[in-house]
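Presenting chain A:
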Amino acid sequence: MTDYSYFPGCSLASSAMEYDASFRLVSEVFGIGLDELEDWTCCGASPAPHHWGGELGILLPARNLHIAGRSHPAVVAPCAGCYNRLKYAQYELRRNQQLRERVAQVLREPVRYETEVVNLIEMFNREIDPAALAARAQGRLEEISLATYYGCVLTRPAEIVNFDDPNDPVMMEPLLRAAGATITHFPFKSECCGSYMGLAKKEIVFRASRQIIETALESGADAIVTVCPLCHQNLDLRQRQINFAWDTDFELPVLYFSQVIGLALGASPEELGIDSHAVSADKLLVKIKKTANR
Partner candidate 1 sequence: MINLSRSVSAGAPIISEIERRSGQQISACYQCGRCTSTCAGSFAFDYSPHRLMRLLQFGMVEEVLRSRTAQLCLDCMTCSLRCPMSIDVAAVIDTAKAIADEMGFKDTERDLRLFRRGFLKNVRRHGRLHEAGLLSWFNIRTRKFTNDLSLVPLLMRKKKIHVVPPRIRNKHEMRRIFREINGAGKPR
Partner candidate 2 sequence: MSGVKIIGLLCNWCSYAGADMAGTARMKQPAALRVVRLPCTGRVNPLLVLKAFQEGADGVLVSGCHPGDCHYNEGNYYARRRLELLAAMLPALGIEPERFRYTWVSASEGARWTEVVEEFTGRVEALGPRDGGAA
Partner candidate 3 sequence: MRIGVFVCQCGTNIAATVATRRVVEAALSMRDVFHGESIQYTCSDPGQRAIIDAIQQKNLTRVVLAACSPRMHETTFRRAIAQAGMNPFMLEMVNIREQCSWIHSDIDTATEKAIDLVRKGVARVRRQTPLHAGSVPVTRRALVIGGGVAGIQAALDIADAGVPVTLVEKSPTLGGNMARLDKTFPTLDCSSCILTPRMVEVKQHENIDLMVSSEIENVRGYIGNFEVDIRRKATCVIEEKCTGCMICEQKCPSRAPDDFNAGVGESKAISVAFPQAVPLVAALRKEYCRLFLKGRCSVCKKVCPAGAIDYEQEDRFVTERFGAIVAATGFEQFDWKKAYPSFGGGLYPDVITSLEYERMLSASGPTGGHIRRPSDGAEPKHIVFISCVGSRDESVGRPACCGVGCMYQAKQAILTKEHIPDSQSYVFYLDVRAGGKGYEEFVRRATREFGTIYVRGRVGKVYPRNGKLICMGTDTLAGHQVEVEADLVVLAAGLNAAGAAAGLARKLNISYDMYGFFSEGHPKLKPVETNTGGVFLAGACQGPKDIPASVAQAGAAAAKVVSLLSRAELETSPMVAEVNQMKCTGCFKCREVCPYGAIEEQELRGGRRVAHVIGSLCQGCGLCNVACPPAVIPLKGYTDNQLIAEVVEVLREPEPASSAGASAKAVEVAE
C-alpha cells in the first residue's frame, strides 16, 4: 500500500472533524499511510480567488502543494474545495512560467508543484479492492439506499480537475455497491448546494440545498453521501433552517463517503463521528445488518 501526503484543510480540522476521523479510520483498515502535511495552511477556499485580485487563489494552495512536494508522490485532499484549489493552482503553475516565478518569489524558493493531487474517492478507488471491501462488509449495507452527491467543484471545471464525468459522476459507486448499498437514481448529484453563501446570503443555500434534499428523498435514498464539508454543512447542519424557511420536514441524514465505507467495515457510528451530525442517522443505522465485527 502507498503512503500519501494528507492535506486535511481547515474544515476537517474543525467543524468536519468526523470526516477526518472516518477517513483516517478507513485508511488505517486498508493500511494506507497518511502523512499530514507539515504546517499546512488554508487553501484559500472560495473567497481567495474572488478577492483582492484573486492572486491569493493561487498562492495559498501553491504553498501547500509546495510543502506536499517534500514527501510523497501524491497528496490526498478529502475536501472537495481544497482538492479543487490545489488542482487549480497546479494547472495554472504548469502552464504559466511567469506565475511560477511569481510564486517562487513569494515563497523564497522554486515552487514544487508536480505532486499528484488526488481526492479521497480517487484514493479509495485506487487503494481499496472492491472484492476485499465486499468481503469485509459482509452485506452490511444491503438494506440501504444512497444518493451519491458530488456537488460542483469536485468535477468542475473538467479540464482542470479531470475527475470523472462532470455531467454524470459515478466514481463513488463501485465501492458503495461492493459494500452492498443500493445507489439511487439521483439527478441532482452535481448541482450546487449554495456554496459559501450560508453566512451572508442564506436564501441561496436554502433554495439550492432544499432541491437537493428533496430530490434525494424522491429518489428513495436513506441518506446523501458527500465528500465536501461545505456541502455537508449546507445539507446537514442547515437542514433544520431549511425546514423552517421552506416549511418542510426533511430528516435526511448526510454522510461522508468515508463514514459509509466505515459503516460497511463495521465501525461504530461513534467512532465515525456520525453522532456529531445535526440530522440523526438513527433510522438508517438500524438498517445496517448486525453481522460479525470487522
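Rule of thumb we're sticking to: a residue touches a chain if its C-beta (ideal position, glycine included) is under 8 Å from a C-beta of that chain, and two chains touch if they have at least 3 such contacts; residues count from 1.
Selection criteria: all candidates are chains of the complex that A comes from, given by their letters.
In this text the structure is predicted, and so the values were computed from the model without any measurement.
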Touching chain, any copy counted, for chain A within the complex - options 1, 2 or 3: 1
Residue ranges of chain A touching candidate 1 (in the complex, touch as defined): 10-11, 13-17, 39-42, 44-56, 59-60, 63, 105-107, 152-153, 156-158, 166-167, 190-201, 203-204, 207-208, 237-238, 240-241, 275-278
